[in-house]
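Here's the structure we're looking at; comments come further down.
Only a single protein chain was left out; the remaining protein chains are all shown in position.
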Amino acid sequence: MSANLSPPTASETILELQHVTKRYGGLPAVDDVSFAVQRGEVLGVIGPNGAGKSTMVSLIGGSAAPTSGKVLFQGQAINTLPPHRRAHLGIGRTFQLTQPFTGLDIRENVMVGAFFGRRGLSRSQALHVADEVLARVGLAHKATLKGDQLTVADRKRLEVARALAMDPRILLLDEVMAGLTPAEVTDAIELIRSINRDGVTVLVVEHIVRAIASVSDRVLVLHHGRKIAEDTPDTVLSDPKVIEAYLGERYAKQKQAEKDPAQPASEWMEGLA
Amino acid sequence: MPRETSSTASNSPVAGSGPASGDATTTRAGRGWLWSLLGGLVILGGIAAIPTLGSDTLTSNWTIITMYIVLAQSWNFIGGFTGYSAFGNVTFFGIGAYAVAVSFLSNPKVISPYDPQRPQQFFIGLLAGVVISAIFAFLIGLPTLRLKGHYFAIATLGTSVAVEEIVTQRDVAGSGGLASPPFPPLSLHIAFYYGFVALALVCLLLTTWLARSKFGYALVAIRENEQAAQTLGIATTWYKVGAYVLSAIPTAIAGGIYAYYSSGFEPATVFTSSISVTMVLVTFLGGSGTVLGPIIGAIIFEYASQQFALSSGQATSVFGYHFGSDTLLGVAIIIVAIALPQGLVRVVQEFTRRPVAGGAGASGNSRANQFVEGVRRVRKFIAANGI
Partner (left out) sequence: MQPIVDWLLLGSFYAAVALGFSLVWGIMNIINLAHGVFIITGAYIAYQVATNLHLSPFLALFFSMGMLFALGWIIQYGIINRVIRGPLLVTFLLTFGLELLLTDTLQNLFTSDNRFINSTIEGAGINLGSAHISLVRFISAAIAIVLTAALAAFLSRTRLGNAILATGMDRDAARLMGIDIRQIYALTFAISAALAGAAGALLGQMQAFYPTRGELFTLRSFAIVVLGGLGTPWAVVAGGMVFAFIETFLPVVLPRVGVGYENAVAFAVFVIVLLVRPTGLFGKAFYSQ
């Protein structure tokens, strides 16, 4: 058990969503969601497909604007800021569908993050940062490959590396573990932990419940765009509402009848991974 | 849009090999730029020496070729580096031409060849053309660069058609836009030639700088993936508009020099979409987004079209220039689009690309094998565009 399972009491809010709603043609993708992220924590966001997870990342990252509500970063409202301004404030993000610069090699891909995400780096300094970050995520030996020559796992790593090169204060990871083998998931979890140890706040959006439970300090559950739970991983995962959202009502009732409802549900969640 | 990567990724031989060996020709971070710059300097040096051969025909032919080098290089900034397919860059060419014409017309005194204000009037026109084009590119670019792909292409195409129409209707520089300003005769006709050569040199240096600078990286990142570029902190709008303005300026200067050189023109000649599309074509032919591509493409296409026009006996048109007949242009476009969409420079790179150590296929190291391998790669490269 790591010490940061119980966040420090004198914690400081780095990111806050206040009653944020995003509609696409009348249908809410994110519906009146409020929560706060504390500096230094790992907040996991889970939810079934179509729960609004990626939309929420876009609302924070700036590629989509909320229909109503406020997004605050370090106390400042950033609703109307374009993505590059948010990047300069220290918000780094990855994409669920990886978005490499296909014509550039891997080193340059990462270098762009350092070059534009930080201020005042020279070309060679930016390349230096890129090399460091590549070594850290384990892509150094593929530095000269092109952006479209990578395996799925490496593409996800590249996404993380690029965001990391910006030296972000908060890192939004959008399904970086989807499509990975169990061994690769373990690597990814280790990477997230090490990033967090270096003082970067992390918001992990994931479909794989097991992975998120093991890496997050707190977990937030979205369902149909609404927040249905927010608590420590164990509490959230044994919440009947959450089980129902994931597996449907019938299964949840059946499970409750068979087993002690208080039992941490991570076991059945395993099956989903 | 994710591309299919499985094939390239699975047989990728580099996975276990050592750290970056840095293939200079394909990596932007490598030394390729230096060779490209040297190559460009050699080519431009050769062009600069042509007038010493003493053939007026040759010199006037190469004046037009060099002009197209400049136009293609400028298009490369927005189309090649930034990946925004501008199909209306002739707008800036025409604005530059009309600025110079109007400048001469606005001061009738300069009709006298002895008037000391003569050269000033030309430079005032050039400067006005640059300023107006830059502002126009900024104002048009700001909304239209929000459009993607087809939409941007047709919006820019529409811009040139609309500006041509307005110049014609408003009788700019003459009835129906027919401009025949009192250009004083120049004793140094060769000045136009070196004007274009100097402009091409400036564009070459700019391109080389772009290939290495922060600005250039921003443009390439936008071309490769605009969404990711934004997320990594690139103020995409401003970079795009910047690239558009950058491509407008040399184009306007070329238009201004051309105006004086041609000594008379009408909207249909300096706003024709054929010029826009020639910029695109020759850049593609050579290799868009590369340093040498626009230069090589412009030389090959314009030289060929001049030879073609000479042999079919339609060398000149009314105003003493020839852009190559539209038929030739059309055929060239079809051939290039089918056979060479990546451009000559990239095909050569693909051909000479050294197979990575321990690569797939037990190809020997003999030259013959390397040649066959190269041909195979290039054929695959080209066939990738088919259905």
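Letters A and B name the chains as they come in the text, with residue numbers starting at 1 for each one.
By our rule, a residue touches a chain if its C-beta (ideal position, glycine included) is under 8 Å from a C-beta of that chain, and two chains touch if they have at least 3 such contacts.
Source: prediction; values computed, not measured.
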Please identify which of the visible chains the hidden chain touches across the whole complex.
B
Contact with the hidden chain, among B:Ala229, B:Ala332 or B:Val345, goes to B:Ala332
Given the contact definition stated above, which residue among B:Leu127, B:Ile154 or B:Val378 touches the chain not shown here?
B:Ile154
Touching the unshown chain, subunit B contributes residues 79, 85, 87, 143-144, 146-147, 149-151, 153-155, 157-159, 161-162, 164-166, 169, 273-274, 277, 280-281, 284, 325-327, 329-334, 336-338, 341, 384-387
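Rule of thumb we're sticking to: only the chains that are shown with their structure count from here on.
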Based only on mean CA positions, could you tell me how far subunit A sits from subunit B in angstrom?
43
Seen from subunit A, its contact residues with subunit B in the complex are 61-63, 82-85, 87-88, 92-93, 95, 97-105, 107-108, 111-113, 115-118, 123, 127, 140-145, 147-151, 154-155, 162-163, 166
Would you pull the subunit B residues touching subunit A in the complex into a rising list?
2-3, 5, 8-10, 12, 14-23, 27-29, 212-214, 217-218, 220-221, 223-225, 227-237
